[in-house]
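Moving on, here comes chain A:
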Amino acid sequence: MSLLLFILLPLLAIFLMPFYRAYLHYVSTVLSMALFGLALTCKAALPLVERVAVDLPLAITFELSSVSWLLVTLFTLSMSLFSLYHLRFSSNKALFVGTNMLLVGVIGLVLSRDIFNIYIFFEISSISAYLLTSLNQDAKAYGGAIRYMIIGAFASLFFLLSIMLIYLTIGVLDLQMIAQRFNLIDEQVQYLILLSLFIALGIKTELFGLNFWVPDVYQASRSAVSGLFSAMLSKSYLFLLFHLAYLLHVSTSQMAFLTLVAALTFAVAEFSALKSRETKRIFAFSTLGQIGLIALALSYGDTALTEAALFLIIVHALAKLMLFLALDLLERRLGSTKSEIFARFESLFLMAVFTVGALSLLGIPPFAGFAAKLSLLKGLAGLEAYGAMALILTVSLIEAAYLFRLLSGFRQGEQKMVVTLSPLERLIFGVMMFALLLLGLMPQPLLALCQEAAQAMLGGYHAAL
Partner candidate 1 sequence: MVLIDCFLMLLLAYGFGFLYYGLYRNLSARVHGRFGPSLAQSFFDSVKLFVKEQSTTFGWMFYAGPIIMATGAVLNVLFIPFINHGDSLQGLSSSANLIVVLYLMVLGPLGNALGVGSNGNPFGVMGITRGLTRLIALELPFYLAVIGVMIDAGSADFSAIFEAQSQEMNLLKHPLLFMAAFISFLGFMGKSPFDVVGAPQEVYSGPATEFSGKFFALLLSQSAMFSFAKLLLMVNLFLGGADDLGDLVLKTFVLFVAATFIGSVYARFSTIQSVEFLMRIPTLLGIVGLALL
Partner candidate 2 sequence: MLHFEATLLGHLFFGLSLLVIVALLRKNDGLWHLLLLGSLGIIFYASSLVTLFIGWEMMGWSGYFILSKTARVSTLQRYILFNLGGAFALLGAIALLFSFMGSMMLCDIDLTLLPVWALHSVSALVLIAVFVKSGIIGAHDWVVDSYQEASPLFSAVLSAILSKAGIYLFIVLLLKQPHDERVLFELMAWLGAITSVVATFKAISQDEIKRLLAYSSIAQLGYIITALSLMQAYALEAALYHTVIHTLVKLLLFVNVAAIMAITGKERFSELGGLLYRVPLLFVLLVIGIIALAGMPLLGGFNGKFLLYTALLEEKRALLLATVMFSSASAFLYCYKLVYGIYLGQRPHDESPLHVSPKSYYIPQLLSAALLILLGFLPALPTPLFSAIGVEAGFSALEFTKPSILNSPFGSFNGAVLMSAFGVVFVLILGLLQRVHSKAKAAQNAQDISYCGEVPKAGVNLHFGYGMGHELGRIGFIAFILRRQSRRFWDYLNLIVGDLSILLRSLYALGTQHILLLSLLGFTLLLLGGL
Partner candidate 3 sequence: MEEGFNAYRQSLESEEQSIKSTQSVVEQAIAWFRAHSMFVLAYGTGCGAIEMPPTFTSRYDIERLGVVGVATPRQADILIVSGYCSPKTLKRVIRSYEQMSDPKYIIGLGSCTINGGMYWDSYNTIKKLDDFLPVDMYVNGCMPRPEALIEGFVKLQEKIRLNSSEAGYIKYRDNYAHYRANQERLFGAQVAPSYEENFAGMN
């Protein structure tokens, strides 16, 4: 049960693609479900370290700590839901390649413990993201993809610069060893490395100041694809940013700066969603907002808050994927993605899906978002961070404003197009809605997992303080 399976199997599937050209979606569904099963089975043997030795000094190590296990399970789960949803449609080669490469890149980011290895998966996930953005093959898709590539390339430049500086100064690539020797480096160079890392990963985790490109990309790509982006892509980079921050013992003032940036992301994104008319951009802003919230929680470096953040990651991924898949359904049936489409379709089930998704995003009981928001607020109150609490509470009022404006569309409009869902789609959305409700009413088991993951993530950081 080596960790490499997570990386190799999807790549192998891409390689053997010509053999099953017509059943691509079935293959990717089976593949992602298998990986999901695999992830669940190796829960017991945590933490799993695997060293792939080419020649003794040159070795690539993969580590599956409880945090990365949680994320890998989340990624494989969202991937299987995504491909289940696509079973109905005709097989699309680019989509198959893109999604599987994205899965590999994202899992690689989370697993690898070697800085250069991270760079490779950084590039793999980026390339697959560029490909997926341009799936619609029209001017809008290509425009979005090109913009994404330019900014992605800019980010990889800085990441490359930081790797080179690290290697030039301490000559080692393994994260553990970098962590030990990091404070040997000269003060300015440390700051330069951290800064370039922050810029590179900041662009990828879509923090404030560096995330102005995100709404365009979400608007350009298909809704289902943007669902994948918000469920997997930004989450993995978020984990990476804070994993490196904790490993390299970033100073408290820099952590405070991160908190400020995260708070700004949350507030600015939610505010700018208020008057937007484009549904995909609204959900993009909402994703940015939630990322800001997760970053805010992670930036305090406190186990309770990190536990809440991880729980929020999972809940947000589920809710946002559901919303985007439902939006994709609508987009395929009605064509446009203006926010008026909410007034032009007639399907009780789909309305329920949007309502459950919106309420969970907002953190309204009895859905999962509430448990996340409550533990977040409890953690903040424990740290007496009352400013952050006030910010979260007031800005989520803005969030409520635009989400309920969307929901109120159901009552407006006259001649509505009846949208019928296939039993499979009803099953997928039903499962996801039930999961959100279940997590809302009984969050304890998942919270315990997140607690354990939080301790694993912050173990080193607390030891050093």
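On how the list was made: all candidates are chains of the complex that A comes from, given by their letters.
The criterion applied here is as follows: contacts are C-beta pairs under 8 Å (C-beta built on N, C-alpha and C of every residue); 3 or more make two chains touch, one makes a residue touch a chain; residues count from 1.
Just so it is clear, the model here is predicted, and its values are computed rather than measured.
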Neighbour of chain A by the touch rule, complex-wide, chosen among 1, 2 or 3: 2
For the chain A and candidate 2 complex, residues of the former touching the latter: 147, 150-151, 154, 158, 188, 191-192, 195-196, 198-199, 202-203, 209-210, 212-216, 268, 271-276, 281, 285, 355, 359, 362, 364-366, 370-371, 373-374, 377-378, 380-382, 384, 386, 389-390, 393-394, 396-398, 400-401, 404-405, 407-408, 410-412, 440-443
